[in-house]
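A single protein chain has been removed from this complex, and every other one stays in its place.
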């Protein structure tokens, strides 16, 4: 067992196994309930939409970061093609794409990570197969996420342009961002945790963006669970701090978030435009909506999340 | 020129070129404005979400219907893979996908169809290239679609289980469905035009689902334009009636909708669950939200559209 | 164990495990040795080349025959693209492809089939993984196959246009084809077993070509092993007879050929042009050369096999 006794104890103490029934595959998505939706609807002010997705193309941050994770390659099946051969008839442009499911802005399926033989909620890891992908806790099980979103703007709260690469975010940091946002987080809220790392991607520094990165850490796991957040998203490639705090517990946040908490989480969210708008009017809450693409058995779901302010 | 003089006249009379500026690439998405959003938010009652997306997998209706349009093939890059080699450490499931951009539920990019050398709004069709795809009117230009949706349930209005294959929907049919819905359509509304054809897909009859199909027709083009709909979606593979009303004007609805009206439209929407709920409580309006995947230059955008009732 | 006691006994009696060392991954390819090469070189008469490959494109026989086996989809990355932007400068056409490895004419990797926990030569089936594919007995291990080929023209020997779908070839049939060929088969020879089924593919009847099919059977396994053939190729999709002789021993020829004999074998070879030439001059032997594409860990190797007569 790679987790230390302390981390095992932490994992056990934050576990949500069985909380929504023995067959549940949605985890904290269950928390984004009707009350959360109402909070989200109530947070709409100007009605302005801000997408948090990065473009899906060859400039994707997925460029060798992990084996086989390729950037979206979209090619044309036809270009102004008139199938009838009649001049002036309808001419079609059609295309196809190949991409790692996690190539762009995406939400992790809860079965994306396993350890000790299990996925979230005790589903056996043997439910991951070559033919069917994730037969439990797959991307198509996530469902609609629509509720109140809150931007936790860490750089703004800490008075820096962006967090340092390799910085392990603390619970106190998150508290500071909540205070800046002037909201009270309640169960089912969607936390958009900005580190500012996305600036590197915007600047074309893809390798800098990917590694090293600030991120969530062992210091924040209990905080996340205590707040019963519906979902937690970040503007980084790894989600959690990299290099890891302890190589012997590499990817520990993924392990405990996904498998034990059943925490809906995602990566490569672009919070830069949103942060600018929040800073301008001082309002950090909004209607959050994200409708993950329903790939059957998928390990991640591409998504275009939108803040409606 | 394949369009008859009458159809050319129709195309000219419904044109929106220049309406939102010479550089516009969003067409009727512009109509889904703040007022539309407010109407949508106001239509939320129970807060229940109903997805209109079909699963993305090998059972997709895209199976040879058009050259190169392949069903989504999702394969595993890793299965419970412990990169450290340490037992009990985080084990990852990762995957990749290849698919026609229009393989599932999708929204057409406005540049999907051209004729006479032009895309919507006079953008030259030379803006479609192998290297970059659609440099104008591509999928990433569609943006967030969030407003009031209305289910136009044609089978319910016409008293049939589903429309006949090859049936050309008329303006009167649409009026009957509006009457059934007991709503007044206003500019910027999103029309979800149900034919019932999706039942064939649910029954596993993919070939029957694909061809022949009922659909929008030359009888409905002016109706669509006169109502200034923000978007029009259908539960069929072809969108418009197939076989065509006139082979000499094949795909005429695509031609005039996309190029002349700049009409946001899409296909393979599954309205069956939504229709059942609308029929049960008699409420046919809802908050419609769809956040198309931002594939740079894409000819279609995969999307998971959601009705919040 | 799915194999009956009789088949298990057969499997054990034809096994080549250990014959070329405990670490061998090439099986009967070892038999295509220098003597075989000399026989092949000696069989060259006119010097005319006849390819046995089918085209790699969307008309491939791989169209849903097995889960995820997609026909080659080749798309353009650029079309007459001048990267400098200077008129008259070099303009490039570039492309990409996605395909099932077994989509066209291919040779099975010896690790393509396992049973009872093992690949050929006792390599554990755990050597097949998502990340690395076949870490033993993969496509890149097959190596160059160059020796004497002999066309075993079953329809010609049996006086029919082509064998019936579902016909299980017998040892006597193969003997008749050897007699027709007027050659003495010796160890290391490459047998090109023609059934004529490829005619259906040429006629555009892809479904007919795929199923049902004549093919090798339990009647021929010992014959193949007794002749110590270097490789055995067929002009069918399944290789062995389909439907199976006994559903309880489905794919039994694959099982025993690949795992027990280590028999190099392959499918979708087009013997029609070759058969016409052999019939014309009565010469059924030739230089056989096939250089499988070295996909690391591949389960099949695409190949363009050539007869030089």
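Letters A, B and C mark the chains as written, and numbering starts fresh at 1 in each.
Rule of thumb we're sticking to: a contact is a pair of C-beta atoms (placed from the backbone, for glycine too) under 8 Å apart; a residue touches a chain by one contact, two chains touch by 3 or more.
Just so we're clear, the structure is a prediction, and the values are computed from it rather than from any experiment.
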Touch partners, limited to displayed chains, of the chain removed from view: A, B, C
Among C:30, C:51, C:199 or C:245, which residue is in contact with the omitted chain in the full complex? C:51
Given B:51, B:81, B:96 or B:121, the residue that touches the chain left out of view is B:96
State which residues belonging to chain A touch the missing partner chain. 58, 63-64, 67-68, 70, 73, 75-79, 81, 98, 129-131
Chain B residues that touch the omitted chain in the full complex: 67-68, 73, 75-77, 79, 96, 98, 130-131
For chain C, enumerate the residues touching the unshown chain of the complex. 1-3, 34, 37-38, 41, 44, 46-47, 49, 51, 53-57, 66-70, 72, 74-80, 83-84, 86-102, 109, 111-116, 125, 128-130, 133-134, 140, 143-144, 146, 247-252, 254-255, 289-300, 302-306, 308
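Just so we're on the same page, only the chains that are shown with their structure count from here on.
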Strictly by the touch rule at the top, which chains does chain A share as contacts with chain C? B
Chain A turns onto chain B (C-alpha superposition, degrees, nearest 5) by 180
Regarding the chain B and chain C pair, does the interface count as same (over half of residue numbers shared) or different (under half shared)? same
Quick one: report the Å distance separating chain B from chain C, using the average Cα coordinate of each chain. 45
Roughly how far is chain A from chain B, centre to centre by C-alpha average, rounded to an integer in Å? 27
I need the residues of chain A touching at least two other chains; which ones are they? 67-68, 75-77, 79, 96, 98, 130
